[in-house]
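Next up is a structure, given as structure tokens.
Only one protein chain is missing from this complex, and each of the others stays in its spot.
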Amino acid sequence: MSSTNPRDWLLLERIVRFGDTDAAGVIHFYHLLRWSHEAWEESLQLYGLKAIDIFPSLVDIKSFIPIALPIVHCEADFFSPIRIEDHLEIELSPLRLDAGCFQVKYVFKKGENMVAHSLIRHRAIHSELRHPCDLPKDIDRWLEVSS
Amino acid sequence: MSSTNPRDWLLLERIVRFGDTDAAGVIHFYHLLRWSHEAWEESLQLYGLKAIDIFPSLVDIKSFIPIALPIVHCEADFFSPIRIEDHLEIELSPLRLDAGCFQVKYVFKKGENMVAHSLIRHRAIHSELRHPCDLPKDIDRWLEVSS
Amino acid sequence: MSSTNPRDWLLLERIVRFGDTDAAGVIHFYHLLRWSHEAWEESLQLYGLKAIDIFPSLVDIKSFIPIALPIVHCEADFFSPIRIEDHLEIELSPLRLDAGCFQVKYVFKKGENMVAHSLIRHRAIHSELRHPCDLPKDIDRWLEVSS
Partner (left out) sequence: MSSTNPRDWLLLERIVRFGDTDAAGVIHFYHLLRWSHEAWEESLQLYGLKAIDIFPSLVDIKSFIPIALPIVHCEADFFSPIRIEDHLEIELSPLRLDAGCFQVKYVFKKGENMVAHSLIRHRAIHSELRHPCDLPKDIDRWLEVSS
């Protein structure tokens, strides 16, 4: 673990880029959910976990990951237009729901203003058998120290 | 209007492509919301509306569109893995919520199985003044004949 | 094979959607390469091949695909702005370069006007050993009947 202060892996930043916008001149909505997932990955990494131990990949079959964490639900609410080069602060609030399920809330702020928030819920499944199972220990620990 | 049977613009199809997947071998979640929005655009078009009259664009400032329809909420639930080349049926259920707000529910089926559903809610705003206003008449009519 | 006329799998169509544009009001450039790849997948499918036999996926490890076709080069040229709801015709010109390499040229037309073209080059590699190998027979056949 590279830090013991949860703020170090739960308070992130993002700058909006041109390709995130659409012809209306503000962000095209689903990019907010992409940013949320990327913020989660960054959080795990800053906490000290390795993506290769969490995310399955065909490339390294030898290091086969027995537990996948597919998304079962996501949502987002938009309060103010988000524009190119906006500096967004992202605050993550992870929550363990049961032994095999957790969610992360993401609050997006521009200065003092909350401009959007989102939520992504994951459920652990056994990669091969495709049935529900317990969360990986690493994720459990990240959830515990993050609450 | 090119048809009078709502099924013609509310029952659509989509085939999953390689770039929609991630290293876990199933679709990366937010693409479902992209497909939902694209299905909405296809529905308006099949009903007989022109995108250039609905979606703002800097290119044609002369045909300036006074009403924008930004997304204020979206959500999705995932029930079964969606894979490359899956043929999905998408069923749209539009609903007018009040004079300036509507939503569309999207149900994704693979054969008889519902594999996911989503919901996108839009609110009409005056493009320049950025305050709430009534829905454009074209959208109102599409909502009426679609319910 | 579902047809014997190459035009049936080499002449495709695409309608531009709102999320493909950026704040300048025309398509954001890299989507053209996404459309090209998706047109290639559609072509293989219309010719009669199954994506599950061509594209590797972690989900079906039993049906492990020994040959991957990673992209080694891509390029695109843009001649005219491409806007929302433009109906594009896409013409594919596949070409076998050597025993383990092929490319596809994609010409995008709006009516009589060529608005853009692109090129994607693939090289066959052995999935596990990661060294060059011959093209899969199915792809070889598609290349032969498409030239």
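Letters A, B and C mark the chains as written, and numbering starts fresh at 1 in each.
Here is the rule we use: contacts are C-beta pairs under 8 Å (C-beta built on N, C-alpha and C of every residue); 3 or more make two chains touch, one makes a residue touch a chain.
Bear in mind that the values here come from a model prediction, so they are computed numbers and not experimental data.
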Residue, one of C:Phe55, C:Tyr106 or C:Trp142, that touches the chain absent here: C:Phe55
Hidden-chain contact residue, picked from the options C:His73, C:His87 or C:His126: C:His73
Touch residues of subunit A, complete complex, unshown partner: 15, 17-19, 21, 23-26, 34, 37-38, 41-42, 45, 50-52, 55, 57-60, 81, 83-85
Where the unshown chain meets subunit B, residue by residue: 18-19, 21-26, 28, 30, 56-58, 61, 84, 127-128
Subunit C residues that touch the omitted chain in the full complex: 23-26, 29-30, 33-34, 37, 55-59, 68, 70-78, 81, 120, 130
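Note that in this section only the chains that are shown with their structure count from here on.
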Length of the line joining the C-alpha centres of subunit B and subunit C, rounded to whole Å: 26
Between subunit A and subunit B, centroid-to-centroid distance (C-alpha), Å: 25
Touching two or more other chains - residues of subunit C: 18-19, 21, 23-26, 57-58, 84
